[in-house]
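Every protein chain of the complex appears in place save one, which is left out.
Right after this comes subunit A.
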Amino acid sequence: MNNLVYNEMLKIVRKKRLFVIAAIVAVLVALFTYAQFKQVKELQERLGTSDWRTQLQQQIIDAQNRLNSSSISEEWRKYLQIRLQQQQYYLEHDINPSAPGAPTFMRMFIENAIDLFLPLLVMVVAADLVSSEASGGTIKLLLTRPVKRGTILLSKYIALLLAISFILLTVALLSYLISGIVFGYHGWRLPLLTGFTINGEDLNTEGVHLLPQWKYVLIELGLAWYVAIVAGTLTFMLSVLMRSTAAVMGIMLAALISGAILSNMVSSWESAKYLFMVNLRLTDYISGTAPPIDGMTLGFSMTVLAVWGLLALAIAFIVFTKRDVY
């Protein structure tokens, strides 16, 4: 088994995908670091101060003004309302939710990457894991070895899990190291708030508690890993089902992008919450952002994702062990 997994890792490394992914992440992080830096500068210039309390207060006032204009969509109003109450809570407790520093950047990067960027990176590795063997014909060589088919697929899956862990490590390290050049490497001990629950348009602060930022970031990375595994497993299933890597990528891409779009407009279609792609933003529950559909919670989203992931895994194994290869 060890040898099989090693063999699969060798295949993944030899395709150089992991390095391409690292390069993509490095470029994007550099880009976002610069954008963030510009934004901080602009805000400082506009308000004439670098005092975060003044800046946060101004954001609150801006949001209140936006809420008072009549031409504002219901979803956006709710989002603003929740964020406003949260910012007010942060302010009242004298906690800066966006103190500059590499850990803060890292946290925001993960929160923004979890539903699209990260699954895309995972997809790059997972999409051709099985399908390329089928289309290239090497699957026959693989299956003639005196090992059960299930074991072969399992070794591939374990290699995928390892690759996902590696990708997440790349994202974490690069976002920390690169953004730190600009923002500094401090801020692991900063306190942050979590445990907000959302009831309709109101923010419930009953369960709120403090977390040091290092723990907060680690929690978010753990959730991002979970999401990446589910996305990877779904891609893996498609890769078993289809011979064409392009088709696998196309379907996953369509699903992920539709998720990003749907999240903005499904609040009235309640049963959409059972789709995996609107449940990807697990970190939103940690930070206390309004979910796309009322009543969605962290437990709910994790369960939905787990069911989709397990089903996909089961289908992949059944099809792979039963299928005729010729």
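For this structure, a couple of remarks:
As a working rule, a residue touches a chain if its C-beta (ideal position, glycine included) is under 8 Å from a C-beta of that chain, and two chains touch if they have at least 3 such contacts; residues count from 1.
What we mean here is this: contacts and distances are computed from a predicted model.
Missing chain, UniProt protein name, picked from "Molybdenum ABC transporter ATP-binding protein", "Lysophospholipase L1", "Acetyl-CoA C-acetyltransferase" or "Nitric oxide reductase activation protein NorE": "Lysophospholipase L1". Here the missing chain is touched by one residue of A:Q39, A:T54 or A:T151, and it is A:T54. The chain not shown here is touched by just one of A:I24, A:A99, A:L161 or A:V182, and that residue is A:L161. When you scan A:L4, A:L193 or A:A272 for touch with the missing chain, the hit is A:L193.
In the full complex, subunit A touches the hidden chain at residues 5-6, 9-10, 13, 18, 47-49, 53-54, 56-58, 61, 64-65, 68-69, 88, 91-95, 161-166, 168-169, 191, 193-195, 205-211, 215, 218-226, 285-286, 298-299.
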